[in-house]
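Removed: one protein chain of the complex. Kept in place: all other protein chains.
The first chain written gets the first letter, and so on, giving A and B; residue counts start at 1 in each chain.
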Amino acid sequence: MPLNPDRFFSPEPSQRQMARQLYTAVADLPLVCPHGHVEPRLFADPDYRFESPLALIVLPDHYLLRMLHSQGVPLESLGVPTLDGTPYETDPRAAWRRFAAHFHLFRGTPSGLWLAYIFEQLFGIAEKLSAETADVFYDQIAVRLAEPDFQPRRLYVRFQIEVLCTTDAATDSLAQHAAIRDSAWQARLLPTFRPDGVINLDAADWRANLDQLAALTNLHIHNYRTFLQALEARRAFFRSMGAVATDHGAERPYTERLSPEAANFILQRALRGTANAEDARRFTAHMLIESARMSVEDGMVMQLHVGSLRDHNPRLLRRFGRDKGADIPQQAEFTRSLKPLLDAFGDDPRLTLIIFTLDESTYARDLAPLAGHYPSLRLGAPWWFHDSLNGMARYFDQVMETCGIYNTAGFNDDTRAFLSIPARHDLWRRAACNWLAGLVVRGILDDSDAASMAVELAVGLARRTYKL
Amino acid sequence: MPLNPDRFFSPEPSQRQMARQLYTAVADLPLVCPHGHVEPRLFADPDYRFESPLALIVLPDHYLLRMLHSQGVPLESLGVPTLDGTPYETDPRAAWRRFAAHFHLFRGTPSGLWLAYIFEQLFGIAEKLSAETADVFYDQIAVRLAEPDFQPRRLYVRFQIEVLCTTDAATDSLAQHAAIRDSAWQARLLPTFRPDGVINLDAADWRANLDQLAALTNLHIHNYRTFLQALEARRAFFRSMGAVATDHGAERPYTERLSPEAANFILQRALRGTANAEDARRFTAHMLIESARMSVEDGMVMQLHVGSLRDHNPRLLRRFGRDKGADIPQQAEFTRSLKPLLDAFGDDPRLTLIIFTLDESTYARDLAPLAGHYPSLRLGAPWWFHDSLNGMARYFDQVMETCGIYNTAGFNDDTRAFLSIPARHDLWRRAACNWLAGLVVRGILDDSDAASMAVELAVGLARRTYKL
Partner (left out) sequence: MPLNPDRFFSPEPSQRQMARQLYTAVADLPLVCPHGHVEPRLFADPDYRFESPLALIVLPDHYLLRMLHSQGVPLESLGVPTLDGTPYETDPRAAWRRFAAHFHLFRGTPSGLWLAYIFEQLFGIAEKLSAETADVFYDQIAVRLAEPDFQPRRLYVRFQIEVLCTTDAATDSLAQHAAIRDSAWQARLLPTFRPDGVINLDAADWRANLDQLAALTNLHIHNYRTFLQALEARRAFFRSMGAVATDHGAERPYTERLSPEAANFILQRALRGTANAEDARRFTAHMLIESARMSVEDGMVMQLHVGSLRDHNPRLLRRFGRDKGADIPQQAEFTRSLKPLLDAFGDDPRLTLIIFTLDESTYARDLAPLAGHYPSLRLGAPWWFHDSLNGMARYFDQVMETCGIYNTAGFNDDTRAFLSIPARHDLWRRAACNWLAGLVVRGILDDSDAASMAVELAVGLARRTYKL
């Protein structure tokens, strides 16, 4: 169906009109993208082309894969490559048809909304995807992908992206970023320092990562001191490449201060291959505090993404690897868990710590009160499963009365799907303006405050929080 | 007050009109009732008559009893029989008057709405129940109960019930079901296999239940192997009597795989009467996995109702027995708790596992992501305290964006109160159509998708999920 110009707004006429007015003023502002997972190689090669409609839209999107899997569509049949030798569909058109035949599954979901936007705005198709229209979509998308306008660098400009931050392992050479920097192309593509692979002792390839860290820093990492030196060296390198932020993933937001001796003791066990789960938990808990200390010193904004139990489905992990839609949220607790970190740096004006949660019961209970007290804390946008119209409404409802908008970090699209970036910002801006409009028509805000807040939510808070 | 034909719809005119349009198309679809607690004896005797207005409406309804108790109305005074010799009201009209005098307590509650529907639609009374109108109600209901139209079999037809599943202990002889099957009456009344009484080692009459299980199966249950054999024999019998599903109640959704030896070891302790609480917890946790395995083999849909702390009030339990409104929900956790079961059978296309929760904080965090990934999982309708207008709105709001409607199991009324079945489906269908209408007027769905989804929510999902 064609996109409704008033989509996502309240049907109540006075609120809708106010929402439209607020939205119109921010709709064309540039896109600030301080956190996401777009691959820099799309921009390193000026002639990069997307391979096929399937490779562009389906294969990298674990939101789509998980839903199809949940309804019994084998990932093999969708062309997802297997690691264990199981045959899989190699005809992208055949796989696309299977996806299309199940497109009704996405009715009322964010994926459905993002794709509707992409199909109409980028490919000029306002029909509904289905078994019947599968080939029309495939052909039209394939034609457009071959046009020069569909080079990622051109799309970056067309999307009006102001800055795009990627997420990069501490052990990444940043070669693609260097190539972009050294090219004539004027764009702001910044790396983000993500040290999970060397900090989380239970990471899949921890030992190999550590060796790579040593190689990149020319350091012999044989104890806690040299480990910190290596991390600091990489942070300095990322800074020199333009990074403004770090990113940390953890199952739980647990923080605990260890003595250097205790930290070294655990690290020595890890180096000998004898660290256990409790070691890993405590070391990560300690290193979150150390990372905050490093942020205080080098000025990098610290992001903490908490609460996903990764790789819940071992069968799928063996067959297809990670990031195929089998990560499941779990309970989180911040009030006590973050206290050791906040005891150390919570009031430090040099620290900015942005928290992202998957457990919405922590919004009003732990996070908004914490962000509404500590100068270092900002609350990140609704994340992952909650990056949706209702997820945003719940976030506004449960967070803003306690910490105000000025203790939030604005929006980030947090996506691997480059093409979905405009759709995601459009949804956020509409949801934000509809929320503000609801406050105006209830006599809580006046028009001018609401207009100012709409700009903040669209671009201002993200720019300022990430020091962009 | 007379029932409002637009009841439960948004007051906003565009949404209300769309909701009414969607609802009109599903209002008269048959009622699919795949899970509930109506007693089969109502249908085994073709001339069954309800005893009195009190026995029909008040005595079996623990929603009413708990609310009256909470405001200091003694259950004795309402005619609830006592187990401990305490005198209780034996005049049903006197008890009815006490109920009527407190009917204001149900303002704005689902019980109030269901009763308003029943009073008007079944008994033709549009007044408000109160101390003043108590006798008018009593007399009018008593008159109607005596009419032949009020035999349960006639109501079954009048309600347009397509199928009605009861819930039956594993040790139930299903004699009533056999009588219905052997009668000339054409109806679809199916038993459901509920093995809690023999699986939960801490069940009140576990030993007696086990002896009955042995007697019914002609098996000497002296170890884990014969225990499984007996369960499988009863499942086969239930299947032969038309059962399509099993049902399992547990305080927590904890699952754990035991070796056959370990399971036998615990069972032996139980047989000797020396099993403790931890034994019971682990045995249930293991048997949930075994029950999933049996479902894979025999095709019965597995239902799991989790989170009620039964018999919270020991004084009430002693005086009146169970199911008098003293069961209180508690925290639940599914992401880790279900993992052992899902590791074993989560991707198996032969399993359908439907989860019902009383802890709404698990909707968006654990359950929708799990149901949106595992092919075996479906999310059950809002249950018990959440089987209400707001409960449904929260369910739609928190679940559907992540797992879509197609990973939900549609509606079930889950009631002992046969007369309330049409009222409950009416509420669900209206709530569902109002939700869909909200998506249409916000540009998220088009009319035709919404109409198709309304039919799915009304009947399609329930039929398909339960293989009816």
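Descriptive notes on the structure:
Methods note: a contact is a pair of C-beta atoms (placed from the backbone, for glycine too) under 8 Å apart; a residue touches a chain by one contact, two chains touch by 3 or more.
Just so you know, these numbers come straight off a predicted model, no measurement behind them.
Residue in contact with the omitted chain (choice from A:38, A:189 or A:400): A:400.
Of the listed positions A:346, A:391, A:410 or A:460, the one in contact with the omitted chain in the full complex is A:346. Although one chain is not drawn, the whole complex shows that of A:72, A:260 or A:375 it is A:375 that touches it.
Within subunit B, the residues in touch with the undisplayed chain are 1, 3-4, 6-12, 66-67, 69-72, 104-110, 113, 128, 309, 312-316, 325-326, 328-331, 358-361, 385-386, 388-391, 394.
Residues of subunit A in contact with the chain left out of this view: 12, 14-15, 333, 335-336, 339, 342-343, 346-347, 349, 361, 364-366, 368-375, 377, 397-398, 400-407, 438-439, 441-446, 449, 453.
One rule holds in what follows: only the chains that are shown with their structure count from here on.
If you average the CA atoms of subunit A and of subunit B, the two centres end up 40 Å from each other.
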